[in-house]
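This is the structure I have questions about; it appears just below.
Missing here: one protein chain of the complex. Every other protein chain is in place.
In order of appearance the chains are A and B, and numbering begins at 1 in each one.
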Amino acid sequence: MTVFALLEAVGVVAFALSGLVEARHRDMDLVGLFVVALAAAFGGGTLRDLLLDRSPVFWIEHDAYAVAILGLSAVFAFFPITARLPAFVLLVADALGLGLFSVAGAGYALQAGTSTFIAALMGTITGTFGGVIRDILCQELPSLFQQTPLYATCAFVGCYFFFLLTYLSIPSEVAGWVATAGITVFRLAAVKWNWVLPVSRH
Amino acid sequence: MTVFALLEAVGVVAFALSGLVEARHRDMDLVGLFVVALAAAFGGGTLRDLLLDRSPVFWIEHDAYAVAILGLSAVFAFFPITARLPAFVLLVADALGLGLFSVAGAGYALQAGTSTFIAALMGTITGTFGGVIRDILCQELPSLFQQTPLYATCAFVGCYFFFLLTYLSIPSEVAGWVATAGITVFRLAAVKWNWVLPVSRH
Partner (left out) sequence: MTVFALLEAVGVVAFALSGLVEARHRDMDLVGLFVVALAAAFGGGTLRDLLLDRSPVFWIEHDAYAVAILGLSAVFAFFPITARLPAFVLLVADALGLGLFSVAGAGYALQAGTSTFIAALMGTITGTFGGVIRDILCQELPSLFQQTPLYATCAFVGCYFFFLLTYLSIPSEVAGWVATAGITVFRLAAVKWNWVLPVSRH
């Protein structure tokens, strides 16, 4: 298994867990847990693939992810002990997923010939939109839209950091790892020191 | 008119009716009724077609369905008597629609070359996602995610039943009818005897 495949798997699992934790707060059964976990893990990448007309959608081609999420959902549905996952583990896994999905999404967009601005936007969508769909399915105001520590901003800035590294002739693979690490650290720092954007009040 | 076309029409009408009944609970006008009915009837199949990159989307090619749903919506908007549709009729029509849409969706997915697991998932999405979009448009927690009698589970298990029959060399058309009937009966039995999945509490 390559390092890339391992990190991608970490990202999928992290996002699926975020969906499972939120779905259980709504007392859902296995079906609800599975759908919310799928949406959280695959929502951003699916929207990216639809917008860029990439086909087939990544999780349709590789069904192991969906099978694994069904297994995870069953564990959550039948073994309440998993409620005790430490918040710190979830936070780091989610930050890793954010970094990896964002850089991968930005890379796919550039391959499809978009401008760098659109590529940074596609990267950010890939990294964050699963969480938006997760929250909408659970009938909550998406946390992305509330004044929480920087999240989409880390992804967006990190995508430009990735482009800058590539522009400096750093090999694309190395640039990808560095930018992924950068987004992850940026996100964890934002949570630790509570960096937020100002809110616009009406 | 073939039996297949008839059953497909029953499914579309049943799902459209489920949307109209829910939309009227929110005091919507003709526009709201029509949009919710369209989403309930076409949402699952449209998501499937987008994910599998099938084009054109089925209801765009055959506009008679959309015209019929506009007519139905007008009846609901202007003739309150339709509020008295017996719940039993709606339930059976919806169960039929669930069976037919799920088996058809699974069949399209296999044709597109997916694995059987993904095909069962696509079938279930085709059969159930219209209802999810319907509930989100009406600002309700999707009933799919609440502890209600088995619904998505009937579709998912029924898709595998369909694959099993095909694997046993039963002609694909016959297998489709048997699986559709199986899902319909499974769903009706789940409602009658209140079969539910256990809920995961936090």
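In this section, a contact is a pair of C-beta atoms (placed from the backbone, for glycine too) under 8 Å apart; a residue touches a chain by one contact, two chains touch by 3 or more.
Quick caveat, the model's predicted, so the values are computed rather than measured.
Note that of B:137, B:155 or B:197, the residue touching the chain absent from this view is B:137.
The missing chain lies against chain A, touching residues 50-53, 112, 114-115, 117-118, 121, 132, 136, 139-142, 144-147, 151-153, 196-202. Although one chain is hidden here, its contacts on chain B can still be listed: residues 23-33, 35-36, 46, 50, 53, 55-57, 60, 63, 66-67, 76-78, 80, 83, 136-139.
Here is the rule we use: only the chains that are shown with their structure count from here on.
Note: centroid distance chain A to chain B, computed from Cα atoms, is 30 Å.
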